[in-house]
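One chain of protein is taken out of this complex; the other chains stay put.
Let's turn to subunit A:
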Amino acid sequence: MNKTVNINLAGIFFHIDEDAYLKLSRYLEAIKRSFTDSQGRSEIIADIEARIAELFAERIQNEKQVVGIKLVDEVITIMGQPEDYLVDDEIFEDEPKQHNHQKSHTTRRLFRDTDNSYIGGVSAGLGHYFGLDALWVRLIWVILFFSAGTGVLLYILLWALIPEAKTTAEKLTMTGDPVNISNIEKKIKDSIGSVSDNIKNVDLKKHGDKLKEGFDHVSDTVSDSVKSVDFQKQGNKLKSSSQSFFETIGTIIMFFLKVIAKFIGVFLIIVGISALIALIVAFFTVGVTDAIHFPPMNFLDAANAANIPMWLMSTLLFFAFAIPFFFVFYLGLKILVNNLKSIGNVAKFTLLGLWIMAIIGIVITGVKQATEHAYDAEIISKNELNIKANDTLKIKMTGFDRFNSFVYSDHNDFKITEDDDGRNLVSSDIKLIVYSTTDSVAKITIVKEASGSNYNSAKERAENINYDYTFSNNELQLEAYHASDVKNKFSEQEVRVILYLPEGVVLYSDVNTSKYVNHYYNSYNSLLTNSNDGQYLKINKNEVECLDCEVEVIEEEEKAFNEVETEIIESITNTKSTNENEPEVRVQINDENGVQIEVNDN
């Protein structure tokens, strides 16, 4: 008597014996595993099933006939063993099997072997990987557990990190066997075999019990086998209970790890998405459409000496920043969603390429901006000032309030201001330099300097610097700022005011000039330094003579200091002299000998 199963093969209904059914499904499974999806696996399997149904239908007389194991064997003989399905690509390979073998040897991979596990299958997996018996690995673990607690942590880590061998192919890679159909089929047969063995064992045990009850004296051998079965069963029980205990702990730990991982994932997603949104909003409002215009933007614009279009710069910047944030977002999503569909290598590499291009673009823009400052040009204008020897020239900075009307903000020395004439780039980068001359009349030279990508543009920009001074009643009024239109960009505009004064002229430089003298006088050998403004200076040949300075201040201070010192010395020696009788230590301090210590022990 046989149990039958009803199956639907390619839409046709069959009664099939249970053992025949098992064989057929094993056969189809083995064939299924020999194809990959790219070969059109599902279609091939559907065709094969249809053909098998056809073959069955040809061999069955009426609907009530059952498909038996003989018929299945016959059909399998017609259809061929799983190996026979291997056609295609390896046709002309001489000995494909050996090839496979070598390949698989290099690709043995580390999995957890949960079939032979006591805790998480880590030891068994490591054993497979290193070709050791799992017993030795377990022994090492035990030693690690007792000698140092870190073993536990390491085990948990490996448990969490090493994937479990779930599919047959993974189990084969774990043991280093080549993944081919015969092995897959063998493995399936083995597992089915072990199941049926178990069933047999149980049966045997039942029989053994019966025998024990009935025929105690006959069944020595049988009860022996029953004992052995019991022992094995006990072992299995122990194994499974320890397995389930550690599995529970494992699930708890994994749960917490997963929660932490999810938090990290959520964090990454929030960071990624908010950065992306901010970048996109910024890109469309500021970069492309110029819908919002806020003050610092003017500096970007003014710094953009190479006149690279704003949309290009913002596109480059957008890609350079957005793509890394996108990957942060994607990583977070990947942590959160287990079986997230990959965005595909094409997309990944396109994004990477775009990012590299954006970076290159930014570098090129930077270089281009830098070359905008490659050339310097100067515009020099000279004028005579009606100042002769013994005249007094006063210098003053004016117009501090000229550009205070509307200042966007400061950037280094530059300000961008707006008035009725439009936007101006304003700077106080003015250097005041004084030289002596043997000419009879004083001269003033204004040097305007700017940079550009070539000499002409630098010169043009230098010419566009507005700077003025007024001279009346022996007073020279210098403007505190020079200005140029914003369209000239930041091009290191600076102004130098050079005065050539005849010897004998008295110069009075107002205190408010000190900022313009500061730092620079040394490199230009200017006679006017930042310590002698606000004083009347007589110009001599290459030097100045201060007319109203407090002379010798320093010397006097020094003298005073010396006096104090000698007083101290005297006071010390005095105290010593009062205690002459004491056979003590004598300390003497004076200028000639320094410190003298004498011990008088009488």
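Just so it is clear, a contact is a pair of C-beta atoms (placed from the backbone, for glycine too) under 8 Å apart; a residue touches a chain by one contact, two chains touch by 3 or more; residues count from 1.
Definition applied: contacts and distances are computed from a predicted model.
A.B. asks: Report the protein name recorded by UniProt for the chain absent from the figure; options are "aminomethyltransferase", "Polyketide cyclase", "Alkaline phosphatase" or "PadR family transcriptional regulator".
C.D. replies: In UniProt, the chain that is not shown appears as "PadR family transcriptional regulator".
A.B. asks: With the full complex in mind, choose from A:51, A:109, A:396 or A:443 the residue touching the hidden chain.
C.D. replies: Hidden-chain contact among the options goes to A:51.
A.B. asks: Consider the whole complex, including the chain that is not shown, and state which of A:35, A:283 or A:516 touches that chain.
C.D. replies: Per the contact definition at the top, the residue touching the missing chain is A:35.
A.B. asks: Determine and list the subunit A residues touching the chain excluded from the picture.
C.D. replies: Spelled out for subunit A, the touching residues are 9-12, 31, 35, 39-40, 43-44, 47-48, 50-51, 53-54, 57-58, 77-82, 84-85, 87-88, 91-92, 94-95.
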